[in-house]
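Step one of this worksheet: look at the structure below.
All protein chains but one are shown at their positions in the complex.
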Amino acid sequence: MRTSRLEAFSDGVLAIIITIMVLELHRPEGATLEDLGGSATSFLTYLLSFVYIGIYWSNHHHMFQLVRRVDGAVLWANLHLLFWLSLYPFTTAWMDETDLARTPLVVYGVNLLAAALAYYVLVLAIKRAEGPDGPFAEAIGRDVKGKVSPLLYLAGIGSAFLAGWLALVFYAAVAAMWLVPDRRMEAYVAEHGLAD
Amino acid sequence: MRTSRLEAFSDGVLAIIITIMVLELHRPEGATLEDLGGSATSFLTYLLSFVYIGIYWSNHHHMFQLVRRVDGAVLWANLHLLFWLSLYPFTTAWMDETDLARTPLVVYGVNLLAAALAYYVLVLAIKRAEGPDGPFAEAIGRDVKGKVSPLLYLAGIGSAFLAGWLALVFYAAVAAMWLVPDRRMEAYVAEHGLAD
Amino acid sequence: MRTSRLEAFSDGVLAIIITIMVLELHRPEGATLEDLGGSATSFLTYLLSFVYIGIYWSNHHHMFQLVRRVDGAVLWANLHLLFWLSLYPFTTAWMDETDLARTPLVVYGVNLLAAALAYYVLVLAIKRAEGPDGPFAEAIGRDVKGKVSPLLYLAGIGSAFLAGWLALVFYAAVAAMWLVPDRRMEAYVAEHGLAD
Partner (left out) sequence: MRTSRLEAFSDGVLAIIITIMVLELHRPEGATLEDLGGSATSFLTYLLSFVYIGIYWSNHHHMFQLVRRVDGAVLWANLHLLFWLSLYPFTTAWMDETDLARTPLVVYGVNLLAAALAYYVLVLAIKRAEGPDGPFAEAIGRDVKGKVSPLLYLAGIGSAFLAGWLALVFYAAVAAMWLVPDRRMEAYVAEHGLAD
(Lines give C-alpha, C1' and ligand atoms only; values in the text may rest on other atoms or scores of the structure.)
Protein backbone atom coordinates (compact mmCIF):
# COMPACT_ATOMS: atom_id res chain seq x y z
CA MET A 1 0.00 0.00 0.00
CA ARG A 2 1.08 3.52 -0.69
CA THR A 3 1.68 5.83 2.26
CA SER A 4 0.11 8.96 0.75
CA ARG A 5 -3.39 8.47 2.05
CA LEU A 6 -2.21 7.47 5.52
CA GLU A 7 -0.20 10.67 5.60
CA ALA A 8 -3.13 12.77 4.34
CA PHE A 9 -5.53 11.31 6.91
CA SER A 10 -3.03 11.79 9.74
CA ASP A 11 -2.41 15.37 8.63
CA GLY A 12 -6.14 15.98 8.72
CA VAL A 13 -6.62 14.53 12.20
CA LEU A 14 -3.58 16.32 13.62
CA ALA A 15 -4.62 19.63 12.00
CA ILE A 16 -8.05 19.32 13.60
CA ILE A 17 -6.72 18.34 17.04
CA ILE A 18 -4.28 21.24 17.07
CA THR A 19 -6.99 23.69 16.04
CA ILE A 20 -10.08 22.65 17.99
CA MET A 21 -8.18 23.07 21.25
CA VAL A 22 -8.64 26.80 20.71
CA LEU A 23 -12.41 26.26 21.02
CA GLU A 24 -11.77 25.15 24.61
CA LEU A 25 -9.78 28.28 25.47
CA HIS A 26 -11.80 30.14 28.09
CA ARG A 27 -12.60 33.62 26.96
CA PRO A 28 -12.31 36.28 29.66
CA GLU A 29 -15.55 37.30 31.36
CA GLY A 30 -14.81 41.02 31.21
CA ALA A 31 -12.96 43.29 28.82
CA THR A 32 -9.85 44.26 30.82
CA LEU A 33 -6.27 43.05 30.87
CA GLU A 34 -6.88 41.57 34.33
CA ASP A 35 -9.70 39.49 32.87
CA LEU A 36 -7.35 38.30 30.14
CA GLY A 37 -4.79 37.46 32.81
CA GLY A 38 -7.30 34.96 34.19
CA SER A 39 -6.92 33.03 30.93
CA ALA A 40 -3.14 32.76 31.36
CA THR A 41 -3.27 29.13 32.51
CA SER A 42 -5.54 28.25 29.59
CA PHE A 43 -3.11 29.93 27.28
CA LEU A 44 -0.04 28.14 28.59
CA THR A 45 -1.62 24.70 28.58
CA TYR A 46 -2.90 25.40 25.04
CA LEU A 47 0.63 26.34 23.99
CA LEU A 48 2.07 23.19 25.56
CA SER A 49 -0.39 20.89 23.81
CA PHE A 50 -0.01 22.81 20.53
CA VAL A 51 3.75 22.25 20.68
CA TYR A 52 3.24 18.55 21.47
CA ILE A 53 0.94 18.01 18.50
CA GLY A 54 3.39 19.99 16.36
CA ILE A 55 6.20 17.69 17.48
CA TYR A 56 4.21 14.58 16.62
CA TRP A 57 3.31 15.98 13.23
CA SER A 58 6.92 16.93 12.53
CA ASN A 59 8.29 13.53 13.60
CA HIS A 60 5.52 11.71 11.73
CA HIS A 61 6.40 13.74 8.65
CA HIS A 62 10.11 12.99 8.94
CA MET A 63 9.50 9.31 9.60
CA PHE A 64 7.17 8.63 6.68
CA GLN A 65 9.62 10.12 4.22
CA LEU A 66 11.59 6.92 4.65
CA VAL A 67 8.67 4.52 4.62
CA ARG A 68 8.00 2.83 1.32
CA ARG A 69 5.12 0.56 2.14
CA VAL A 70 2.52 0.10 4.85
CA ASP A 71 0.28 -2.80 5.75
CA GLY A 72 -2.85 -3.19 7.85
CA ALA A 73 -0.84 -3.37 11.08
CA VAL A 74 0.78 -0.01 10.34
CA LEU A 75 -2.61 1.55 9.55
CA TRP A 76 -3.95 0.46 12.92
CA ALA A 77 -0.81 1.37 14.84
CA ASN A 78 -1.19 4.81 13.31
CA LEU A 79 -4.88 5.03 14.25
CA HIS A 80 -3.94 3.91 17.75
CA LEU A 81 -1.49 6.81 18.00
CA LEU A 82 -4.13 9.24 16.66
CA PHE A 83 -6.58 7.99 19.29
CA TRP A 84 -4.32 8.98 22.18
CA LEU A 85 -3.46 12.28 20.53
CA SER A 86 -7.18 12.98 20.02
CA LEU A 87 -7.60 12.95 23.81
CA TYR A 88 -5.18 15.88 24.27
CA PRO A 89 -7.97 18.48 23.96
CA PHE A 90 -9.90 16.60 26.65
CA THR A 91 -7.06 16.17 29.15
CA THR A 92 -5.71 19.66 28.46
CA ALA A 93 -9.11 21.25 29.15
CA TRP A 94 -9.61 19.22 32.32
CA MET A 95 -6.17 20.21 33.63
CA ASP A 96 -6.95 23.82 32.82
CA GLU A 97 -10.47 23.91 34.28
CA THR A 98 -9.30 22.46 37.59
CA ASP A 99 -6.48 25.02 37.84
CA LEU A 100 -3.80 22.37 37.53
CA ALA A 101 -5.09 20.08 40.28
CA ARG A 102 -3.06 16.96 40.99
CA THR A 103 -5.19 14.24 39.43
CA PRO A 104 -5.72 16.07 36.12
CA LEU A 105 -1.96 16.73 35.94
CA VAL A 106 -1.33 13.02 36.43
CA VAL A 107 -3.96 12.11 33.83
CA TYR A 108 -2.41 14.54 31.35
CA GLY A 109 0.97 12.90 31.96
CA VAL A 110 -0.55 9.45 31.44
CA ASN A 111 -2.00 10.70 28.16
CA LEU A 112 1.42 11.98 27.05
CA LEU A 113 2.95 8.66 28.07
CA ALA A 114 0.32 6.61 26.22
CA ALA A 115 0.91 8.63 23.04
CA ALA A 116 4.67 8.12 23.34
CA LEU A 117 4.19 4.37 23.73
CA ALA A 118 1.77 4.35 20.78
CA TYR A 119 4.41 6.13 18.70
CA TYR A 120 6.91 3.47 19.67
CA VAL A 121 4.47 0.73 18.65
CA LEU A 122 4.04 2.51 15.31
CA VAL A 123 7.81 2.54 14.81
CA LEU A 124 7.92 -1.20 15.52
CA ALA A 125 5.06 -1.88 13.09
CA ILE A 126 6.82 0.08 10.36
CA LYS A 127 10.10 -1.71 11.04
CA ARG A 128 8.33 -5.04 10.62
CA ALA A 129 6.63 -3.96 7.39
CA GLU A 130 9.85 -2.48 5.98
CA GLY A 131 12.14 -5.30 7.01
CA PRO A 132 15.18 -5.03 9.29
CA ASP A 133 17.60 -3.81 6.63
CA GLY A 134 15.56 -1.02 5.07
CA PRO A 135 16.54 2.67 5.14
CA PHE A 136 13.98 3.27 7.88
CA ALA A 137 15.58 0.91 10.39
CA GLU A 138 19.00 2.29 9.60
CA ALA A 139 17.94 5.94 9.89
CA ILE A 140 16.04 5.60 13.14
CA GLY A 141 19.07 4.06 14.79
CA ARG A 142 19.05 3.68 18.54
CA ASP A 143 16.32 6.26 19.05
CA VAL A 144 17.64 7.69 22.32
CA LYS A 145 15.04 10.46 22.61
CA GLY A 146 12.22 7.99 22.03
CA LYS A 147 13.49 5.90 24.94
CA VAL A 148 14.19 8.78 27.31
CA SER A 149 10.80 10.45 26.87
CA PRO A 150 8.70 7.81 28.66
CA LEU A 151 11.07 7.97 31.62
CA LEU A 152 10.68 11.73 31.80
CA TYR A 153 6.91 11.42 31.60
CA LEU A 154 7.00 8.92 34.47
CA ALA A 155 9.15 11.33 36.46
CA GLY A 156 6.64 14.11 35.74
CA ILE A 157 3.71 11.95 36.78
CA GLY A 158 5.48 11.03 40.02
CA SER A 159 6.47 14.60 40.79
CA ALA A 160 2.83 15.73 40.45
CA PHE A 161 2.39 14.20 43.90
CA LEU A 162 5.03 16.61 45.23
CA ALA A 163 4.12 19.78 43.37
CA GLY A 164 2.05 20.57 40.33
CA TRP A 165 4.49 23.00 38.76
CA LEU A 166 7.22 20.34 38.91
CA ALA A 167 5.12 17.99 36.76
CA LEU A 168 4.66 20.77 34.22
CA VAL A 169 8.41 21.39 34.19
CA PHE A 170 9.01 17.76 33.25
CA TYR A 171 6.31 17.81 30.57
CA ALA A 172 7.70 21.04 29.12
CA ALA A 173 11.24 19.62 29.26
CA VAL A 174 10.26 16.70 27.02
CA ALA A 175 8.69 19.12 24.55
CA ALA A 176 11.83 21.26 24.57
CA MET A 177 13.99 18.18 23.98
CA TRP A 178 11.95 17.29 20.89
CA LEU A 179 11.87 20.83 19.52
CA VAL A 180 15.42 20.12 18.43
CA PRO A 181 14.46 18.51 15.14
CA ASP A 182 15.10 14.89 14.39
CA ARG A 183 18.34 15.18 12.43
CA ARG A 184 18.61 11.42 11.94
CA MET A 185 16.02 11.42 9.19
CA GLU A 186 17.22 14.62 7.56
CA ALA A 187 20.80 13.40 7.61
CA TYR A 188 19.78 10.10 6.12
CA VAL A 189 17.74 11.75 3.39
CA ALA A 190 20.57 14.15 2.57
CA GLU A 191 22.90 11.21 2.11
CA HIS A 192 20.67 8.56 0.54
CA GLY A 193 17.69 10.40 -0.96
CA LEU A 194 14.00 9.78 -0.29
CA ALA A 195 12.31 6.41 -0.10
CA ASP A 196 10.20 6.79 -3.20
CA MET B 1 -13.00 11.05 -13.28
CA ARG B 2 -9.96 10.58 -11.13
CA THR B 3 -10.44 9.22 -7.62
CA SER B 4 -7.91 11.45 -5.88
CA ARG B 5 -10.24 14.26 -4.93
CA LEU B 6 -12.97 11.92 -3.76
CA GLU B 7 -10.39 10.25 -1.51
CA ALA B 8 -9.11 13.60 -0.22
CA PHE B 9 -12.60 14.86 0.59
CA SER B 10 -13.55 11.60 2.31
CA ASP B 11 -10.32 11.69 4.32
CA GLY B 12 -11.17 15.21 5.40
CA VAL B 13 -14.72 14.38 6.48
CA LEU B 14 -13.67 11.18 8.29
CA ALA B 15 -10.79 12.97 10.02
CA ILE B 16 -13.19 15.63 11.27
CA ILE B 17 -15.84 13.16 12.41
CA ILE B 18 -13.30 11.09 14.32
CA THR B 19 -11.88 14.17 16.01
CA ILE B 20 -14.89 16.33 16.86
CA MET B 21 -16.37 13.50 18.88
CA VAL B 22 -13.82 14.41 21.53
CA LEU B 23 -15.55 17.80 21.87
CA GLU B 24 -18.62 15.91 23.09
CA LEU B 25 -16.68 14.01 25.75
CA HIS B 26 -18.03 15.19 29.09
CA ARG B 27 -15.30 16.58 31.23
CA PRO B 28 -15.49 15.64 34.91
CA GLU B 29 -17.08 18.18 37.23
CA GLY B 30 -14.45 17.82 39.91
CA ALA B 31 -10.74 17.10 39.95
CA THR B 32 -10.60 13.60 41.47
CA LEU B 33 -10.28 10.12 40.03
CA GLU B 34 -13.87 9.42 41.08
CA ASP B 35 -15.00 12.37 38.97
CA LEU B 36 -13.05 10.98 36.04
CA GLY B 37 -14.70 7.61 36.62
CA GLY B 38 -18.02 9.30 35.90
CA SER B 39 -16.75 9.86 32.35
CA ALA B 40 -16.05 6.17 31.83
CA THR B 41 -19.18 5.60 29.73
CA SER B 42 -18.33 8.64 27.60
CA PHE B 43 -14.88 7.27 27.14
CA LEU B 44 -15.99 3.79 26.08
CA THR B 45 -18.61 5.00 23.62
CA TYR B 46 -16.04 7.44 22.20
CA LEU B 47 -13.59 4.57 21.77
CA LEU B 48 -16.23 2.42 20.05
CA SER B 49 -17.18 5.14 17.56
CA PHE B 50 -13.51 6.03 17.02
CA VAL B 51 -12.79 2.42 16.10
CA TYR B 52 -15.81 2.34 13.76
CA ILE B 53 -14.74 5.46 11.89
CA GLY B 54 -11.21 4.04 11.75
CA ILE B 55 -12.57 0.83 10.21
CA TYR B 56 -14.52 2.75 7.57
CA TRP B 57 -11.49 4.84 6.73
CA SER B 58 -9.28 1.76 6.50
CA ASN B 59 -11.73 -0.16 4.30
CA HIS B 60 -12.38 2.92 2.16
CA HIS B 61 -8.64 3.29 1.73
CA HIS B 62 -8.19 -0.35 0.75
CA MET B 63 -11.12 -0.29 -1.62
CA PHE B 64 -10.19 2.82 -3.58
CA GLN B 65 -6.74 1.45 -4.27
CA LEU B 66 -8.42 -0.81 -6.81
CA VAL B 67 -10.81 1.75 -8.25
CA ARG B 68 -9.70 3.34 -11.49
CA ARG B 69 -12.58 5.63 -12.31
CA VAL B 70 -15.61 7.10 -10.61
CA ASP B 71 -18.78 8.68 -11.98
CA GLY B 72 -21.50 10.88 -10.53
CA ALA B 73 -23.29 7.89 -8.99
CA VAL B 74 -20.16 6.90 -7.07
CA LEU B 75 -19.66 10.48 -5.84
CA TRP B 76 -23.18 10.52 -4.42
CA ALA B 77 -23.02 6.98 -3.02
CA ASN B 78 -19.89 8.14 -1.22
CA LEU B 79 -21.58 11.31 0.09
CA HIS B 80 -24.49 9.15 1.23
CA LEU B 81 -22.09 7.01 3.25
CA LEU B 82 -20.45 10.12 4.72
CA PHE B 83 -23.88 11.43 5.72
CA TRP B 84 -24.63 8.42 7.91
CA LEU B 85 -21.14 8.44 9.34
CA SER B 86 -21.48 12.16 10.13
CA LEU B 87 -24.35 11.27 12.49
CA TYR B 88 -22.09 9.09 14.67
CA PRO B 89 -21.12 12.02 16.95
CA PHE B 90 -24.82 12.77 17.42
CA THR B 91 -26.01 9.23 18.15
CA THR B 92 -22.92 8.49 20.25
CA ALA B 93 -23.48 11.56 22.42
CA TRP B 94 -27.18 10.80 22.86
CA MET B 95 -26.44 7.22 23.89
CA ASP B 96 -23.84 8.51 26.33
CA GLU B 97 -25.93 11.33 27.83
CA THR B 98 -28.83 9.00 28.54
CA ASP B 99 -26.55 6.48 30.27
CA LEU B 100 -27.15 3.84 27.61
CA ALA B 101 -30.96 3.95 27.68
CA ARG B 102 -32.78 1.54 25.38
CA THR B 103 -34.02 3.87 22.62
CA PRO B 104 -30.67 5.62 22.13
CA LEU B 105 -28.97 2.21 21.97
CA VAL B 106 -31.42 1.14 19.27
CA VAL B 107 -30.94 4.42 17.38
CA TYR B 108 -27.16 4.00 17.53
CA GLY B 109 -27.58 0.50 16.10
CA VAL B 110 -29.82 1.82 13.34
CA ASN B 111 -27.14 4.39 12.54
CA LEU B 112 -24.49 1.64 12.34
CA LEU B 113 -26.81 -0.40 10.15
CA ALA B 114 -27.58 2.52 7.84
CA ALA B 115 -23.86 3.20 7.36
CA ALA B 116 -23.24 -0.48 6.59
CA LEU B 117 -25.99 -0.46 3.97
CA ALA B 118 -24.64 2.80 2.52
CA TYR B 119 -21.23 1.17 2.25
CA TYR B 120 -22.79 -1.72 0.39
CA VAL B 121 -24.54 0.69 -2.00
CA LEU B 122 -21.16 2.36 -2.59
CA VAL B 123 -19.62 -1.01 -3.43
CA LEU B 124 -22.41 -1.65 -5.94
CA ALA B 125 -22.00 1.80 -7.51
CA ILE B 126 -18.26 1.22 -7.92
CA LYS B 127 -18.86 -2.23 -9.39
CA ARG B 128 -21.18 -0.70 -11.96
CA ALA B 129 -18.71 2.07 -12.84
CA GLU B 130 -15.80 -0.36 -13.05
CA GLY B 131 -17.56 -3.10 -14.95
CA PRO B 132 -18.09 -6.69 -13.78
CA ASP B 133 -14.68 -7.96 -14.83
CA GLY B 134 -12.46 -5.29 -13.32
CA PRO B 135 -9.92 -5.94 -10.58
CA PHE B 136 -12.29 -4.41 -8.05
CA ALA B 137 -15.07 -6.96 -8.59
CA GLU B 138 -12.56 -9.79 -8.51
CA ALA B 139 -10.83 -8.60 -5.34
CA ILE B 140 -13.96 -7.92 -3.32
CA GLY B 141 -15.16 -11.45 -4.00
CA ARG B 142 -18.10 -12.73 -1.99
CA ASP B 143 -17.70 -10.12 0.74
CA VAL B 144 -18.72 -12.34 3.66
CA LYS B 145 -18.04 -9.78 6.36
CA GLY B 146 -20.04 -7.13 4.53
CA LYS B 147 -23.02 -9.49 4.49
CA VAL B 148 -22.72 -10.70 8.08
CA SER B 149 -22.40 -7.21 9.60
CA PRO B 150 -25.99 -6.07 8.98
CA LEU B 151 -27.27 -9.29 10.54
CA LEU B 152 -25.18 -8.67 13.64
CA TYR B 153 -26.40 -5.08 13.83
CA LEU B 154 -29.98 -6.32 13.64
CA ALA B 155 -29.25 -8.82 16.39
CA GLY B 156 -27.79 -6.02 18.50
CA ILE B 157 -30.80 -3.79 17.89
CA GLY B 158 -33.12 -6.59 18.86
CA SER B 159 -31.15 -7.51 21.96
CA ALA B 160 -31.34 -3.89 23.19
CA PHE B 161 -34.90 -4.76 24.17
CA LEU B 162 -33.53 -7.49 26.45
CA ALA B 163 -30.50 -5.77 27.95
CA GLY B 164 -28.49 -2.71 27.00
CA TRP B 165 -25.09 -4.31 27.58
CA LEU B 166 -26.00 -7.13 25.17
CA ALA B 167 -26.58 -4.62 22.35
CA LEU B 168 -23.16 -3.11 23.04
CA VAL B 169 -21.60 -6.56 22.95
CA PHE B 170 -22.99 -7.10 19.45
CA TYR B 171 -21.88 -3.66 18.27
CA ALA B 172 -18.39 -4.22 19.68
CA ALA B 173 -18.28 -7.70 18.12
CA VAL B 174 -18.78 -6.26 14.64
CA ALA B 175 -15.99 -3.77 15.25
CA ALA B 176 -13.71 -6.55 16.46
CA MET B 177 -14.53 -8.61 13.37
CA TRP B 178 -13.49 -5.74 11.11
CA LEU B 179 -10.34 -4.93 13.03
CA VAL B 180 -8.89 -7.93 11.28
CA PRO B 181 -7.82 -6.07 8.17
CA ASP B 182 -9.34 -6.71 4.79
CA ARG B 183 -6.75 -9.07 3.33
CA ARG B 184 -8.64 -9.49 0.07
CA MET B 185 -7.50 -6.12 -1.20
CA GLU B 186 -3.97 -6.44 0.11
CA ALA B 187 -3.64 -9.91 -1.36
CA TYR B 188 -4.95 -8.72 -4.70
CA VAL B 189 -2.60 -5.73 -4.75
CA ALA B 190 0.37 -7.91 -3.83
CA GLU B 191 -0.42 -10.19 -6.74
CA HIS B 192 -1.64 -7.79 -9.41
CA GLY B 193 -0.34 -4.33 -8.45
CA LEU B 194 -2.34 -1.15 -7.98
CA ALA B 195 -5.11 0.09 -10.22
CA ASP B 196 -3.32 3.19 -11.48
CA MET C 1 -0.60 28.60 -10.81
CA ARG C 2 -1.49 24.99 -10.31
CA THR C 3 -5.01 24.18 -9.16
CA SER C 4 -4.07 21.38 -6.75
CA ARG C 5 -3.72 23.47 -3.62
CA LEU C 6 -6.86 25.46 -4.32
CA GLU C 7 -8.71 22.17 -4.63
CA ALA C 8 -7.16 20.79 -1.44
CA PHE C 9 -8.02 23.90 0.57
CA SER C 10 -11.58 23.95 -0.77
CA ASP C 11 -11.97 20.26 0.03
CA GLY C 12 -10.83 20.97 3.56
CA VAL C 13 -13.21 23.88 4.11
CA LEU C 14 -16.18 22.04 2.57
CA ALA C 15 -15.42 18.90 4.59
CA ILE C 16 -15.40 20.95 7.78
CA ILE C 17 -18.58 22.87 6.95
CA ILE C 18 -20.46 19.67 6.12
CA THR C 19 -19.30 18.02 9.35
CA ILE C 20 -19.50 20.74 11.98
CA MET C 21 -23.18 21.22 11.24
CA VAL C 22 -23.70 18.00 13.18
CA LEU C 23 -22.38 19.79 16.27
CA GLU C 24 -25.39 22.13 16.01
CA LEU C 25 -27.87 19.23 15.88
CA HIS C 26 -29.97 19.48 19.02
CA ARG C 27 -29.80 16.33 21.00
CA PRO C 28 -33.07 15.17 22.54
CA GLU C 29 -33.66 16.07 26.17
CA GLY C 30 -35.00 12.66 27.13
CA ALA C 31 -34.31 9.11 26.02
CA THR C 32 -37.53 8.19 24.21
CA LEU C 33 -38.57 8.09 20.58
CA GLU C 34 -40.87 11.08 21.21
CA ASP C 35 -37.88 13.07 22.41
CA LEU C 36 -36.05 12.13 19.26
CA GLY C 37 -39.06 13.21 17.22
CA GLY C 38 -38.53 16.70 18.61
CA SER C 39 -35.24 16.75 16.71
CA ALA C 40 -36.95 16.00 13.39
CA THR C 41 -36.75 19.59 12.15
CA SER C 42 -33.07 19.76 13.09
CA PHE C 43 -32.53 16.56 11.22
CA LEU C 44 -34.28 17.68 8.02
CA THR C 45 -32.56 21.05 7.86
CA TYR C 46 -29.23 19.31 8.51
CA LEU C 47 -29.96 16.93 5.65
CA LEU C 48 -30.87 19.81 3.32
CA SER C 49 -27.68 21.74 4.06
CA PHE C 50 -25.61 18.55 3.86
CA VAL C 51 -26.97 17.91 0.38
CA TYR C 52 -26.30 21.52 -0.65
CA ILE C 53 -22.67 21.38 0.46
CA GLY C 54 -22.37 18.00 -1.25
CA ILE C 55 -23.69 19.53 -4.48
CA TYR C 56 -21.20 22.40 -4.31
CA TRP C 57 -18.35 20.00 -3.66
CA SER C 58 -19.43 17.75 -6.53
CA ASN C 59 -19.80 20.64 -8.99
CA HIS C 60 -16.54 22.22 -7.81
CA HIS C 61 -14.84 18.88 -8.34
CA HIS C 62 -16.28 18.47 -11.83
CA MET C 63 -15.44 22.02 -12.79
CA PHE C 64 -11.81 22.05 -11.72
CA GLN C 65 -11.11 18.93 -13.72
CA LEU C 66 -11.22 21.17 -16.78
CA VAL C 67 -9.32 24.11 -15.29
CA ARG C 68 -5.67 24.28 -16.22
CA ARG C 69 -4.56 27.46 -14.51
CA VAL C 70 -5.78 29.84 -11.84
CA ASP C 71 -4.78 33.38 -10.99
CA GLY C 72 -5.29 35.64 -7.98
CA ALA C 73 -8.80 36.57 -9.09
CA VAL C 74 -9.84 32.91 -9.17
CA LEU C 75 -8.34 32.33 -5.71
CA TRP C 76 -10.42 35.16 -4.29
CA ALA C 77 -13.57 34.27 -6.19
CA ASN C 78 -13.18 30.81 -4.66
CA LEU C 79 -12.66 32.22 -1.15
CA HIS C 80 -15.72 34.40 -1.70
CA LEU C 81 -17.77 31.31 -2.49
CA LEU C 82 -16.38 29.51 0.58
CA PHE C 83 -17.32 32.51 2.73
CA TRP C 84 -21.00 32.24 1.84
CA LEU C 85 -20.94 28.47 2.21
CA SER C 86 -19.30 28.83 5.63
CA LEU C 87 -22.42 30.67 6.80
CA TYR C 88 -24.66 27.64 6.11
CA PRO C 89 -24.17 26.20 9.62
CA PHE C 90 -25.18 29.59 11.05
CA THR C 91 -28.28 30.17 8.94
CA THR C 92 -29.30 26.51 9.17
CA ALA C 93 -29.11 26.57 12.97
CA TRP C 94 -31.04 29.83 13.22
CA MET C 95 -33.80 28.50 10.95
CA ASP C 96 -33.93 25.35 13.04
CA GLU C 97 -33.90 27.05 16.47
CA THR C 98 -36.76 29.34 15.54
CA ASP C 99 -38.87 26.41 14.29
CA LEU C 100 -38.79 27.64 10.70
CA ALA C 101 -39.96 31.20 11.39
CA ARG C 102 -40.36 33.49 8.41
CA THR C 103 -37.32 35.77 8.71
CA PRO C 104 -34.83 32.93 9.27
CA LEU C 105 -36.33 31.11 6.26
CA VAL C 106 -35.80 34.23 4.15
CA VAL C 107 -32.26 34.67 5.47
CA TYR C 108 -31.46 31.04 4.65
CA GLY C 109 -32.75 31.62 1.13
CA VAL C 110 -30.61 34.75 0.81
CA ASN C 111 -27.62 32.71 1.91
CA LEU C 112 -28.39 30.07 -0.74
CA LEU C 113 -28.81 32.83 -3.33
CA ALA C 114 -25.54 34.56 -2.35
CA ALA C 115 -23.65 31.26 -2.67
CA ALA C 116 -25.18 30.64 -6.09
CA LEU C 117 -24.15 34.10 -7.28
CA ALA C 118 -20.66 33.59 -5.82
CA TYR C 119 -20.43 30.34 -7.77
CA TYR C 120 -21.38 32.21 -10.92
CA VAL C 121 -18.69 34.83 -10.24
CA LEU C 122 -16.19 31.99 -9.82
CA VAL C 123 -17.21 30.54 -13.18
CA LEU C 124 -16.68 33.96 -14.80
CA ALA C 125 -13.27 34.37 -13.12
CA ILE C 126 -12.19 30.95 -14.39
CA LYS C 127 -13.46 31.71 -17.86
CA ARG C 128 -11.37 34.88 -17.90
CA ALA C 129 -8.26 33.08 -16.65
CA GLU C 130 -8.75 30.20 -19.10
CA GLY C 131 -9.61 32.29 -22.15
CA PRO C 132 -12.85 32.10 -24.15
CA ASP C 133 -11.83 29.14 -26.27
CA GLY C 134 -10.58 26.77 -23.61
CA PRO C 135 -12.18 23.42 -22.82
CA PHE C 136 -13.76 24.91 -19.73
CA ALA C 137 -15.83 27.50 -21.62
CA GLU C 138 -16.86 24.90 -24.15
CA ALA C 139 -17.88 22.32 -21.56
CA ILE C 140 -19.86 24.64 -19.33
CA GLY C 141 -21.97 25.71 -22.28
CA ARG C 142 -25.10 27.69 -21.63
CA ASP C 143 -25.32 26.61 -17.97
CA VAL C 144 -29.11 26.43 -17.78
CA LYS C 145 -29.24 25.08 -14.24
CA GLY C 146 -26.87 27.78 -13.03
CA LYS C 147 -29.23 30.42 -14.39
CA VAL C 148 -32.48 28.83 -13.20
CA SER C 149 -31.30 28.30 -9.60
CA PRO C 150 -31.24 31.98 -8.55
CA LEU C 151 -34.76 32.41 -9.90
CA LEU C 152 -35.97 29.46 -7.84
CA TYR C 153 -34.23 30.83 -4.75
CA LEU C 154 -35.98 34.15 -5.29
CA ALA C 155 -39.30 32.35 -5.67
CA GLY C 156 -38.59 30.49 -2.42
CA ILE C 157 -37.70 33.70 -0.60
CA GLY C 158 -40.88 35.35 -1.84
CA SER C 159 -43.05 32.38 -0.95
CA ALA C 160 -41.75 32.43 2.63
CA PHE C 161 -44.08 35.38 3.11
CA LEU C 162 -47.00 33.12 2.17
CA ALA C 163 -46.06 29.90 3.95
CA GLY C 164 -42.87 28.57 5.44
CA TRP C 165 -43.21 25.06 4.05
CA LEU C 166 -43.54 26.50 0.53
CA ALA C 167 -40.13 28.17 0.83
CA LEU C 168 -38.62 24.87 1.92
CA VAL C 169 -40.22 23.15 -1.07
CA PHE C 170 -38.50 25.59 -3.41
CA TYR C 171 -35.15 25.20 -1.62
CA ALA C 172 -35.44 21.42 -1.73
CA ALA C 173 -36.45 21.55 -5.41
CA VAL C 174 -33.21 23.31 -6.33
CA ALA C 175 -31.23 20.69 -4.44
CA ALA C 176 -33.14 17.90 -6.21
CA MET C 177 -32.45 19.53 -9.57
CA TRP C 178 -28.72 19.56 -8.88
CA LEU C 179 -28.63 16.02 -7.55
CA VAL C 180 -28.81 15.00 -11.18
CA PRO C 181 -25.08 15.19 -11.80
CA ASP C 182 -23.52 17.72 -14.13
CA ARG C 183 -23.15 15.56 -17.24
CA ARG C 184 -21.64 18.39 -19.28
CA MET C 185 -18.28 18.01 -17.60
CA GLU C 186 -18.34 14.22 -17.55
CA ALA C 187 -19.33 14.11 -21.21
CA TYR C 188 -16.60 16.55 -22.11
CA VAL C 189 -13.98 14.61 -20.17
CA ALA C 190 -15.09 11.34 -21.74
CA GLU C 191 -14.66 12.86 -25.19
CA HIS C 192 -11.62 15.10 -24.75
CA GLY C 193 -9.77 13.83 -21.69
CA LEU C 194 -8.75 15.81 -18.60
CA ALA C 195 -7.24 19.27 -18.61
CA ASP C 196 -3.82 18.26 -17.31
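Per-chain numbering from 1; labels A, B and C assigned in written order.
Just so it is clear, contacts are C-beta pairs under 8 Å (C-beta built on N, C-alpha and C of every residue); 3 or more make two chains touch, one makes a residue touch a chain.
What you see is a predicted model; the values in this text were computed from it and never measured.
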- [ ] For the chain that's not shown, point to the residue among C:L23, C:L44 or C:L117 touching it.
- [x] C:L23
Open item on the list: Suppose we count only contacts with the excluded chain; which residues of chain A make the list?
Closed with: 7-8, 11-12, 14-16, 18-20, 22-23, 25, 27-28, 30-33, 35-36, 47, 50, 54, 57-58, 61-62, 65, 179, 181-183, 186, 189, 194
Task: Footprint left on chain C by the chain that the document does not show - done: 1-2, 5-6, 8-9, 12-13, 15-17, 20, 23, 71-73, 75-76, 79, 82-83, 86-87, 89-90, 93-94, 97-98, 101-104, 107
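Going forward, only the chains that are shown with their structure count from here on.
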Task: Mean-CA-position distance for chain B and chain A (Å) - done: 26
Open item on the list: Could you work out how far the Cα centre of chain A sits from that of chain C, in whole Å?
Closed with: 37
Task: Of all residues in chain B, the ones touching two or more other chains - done: 8, 12, 15-16, 20, 23
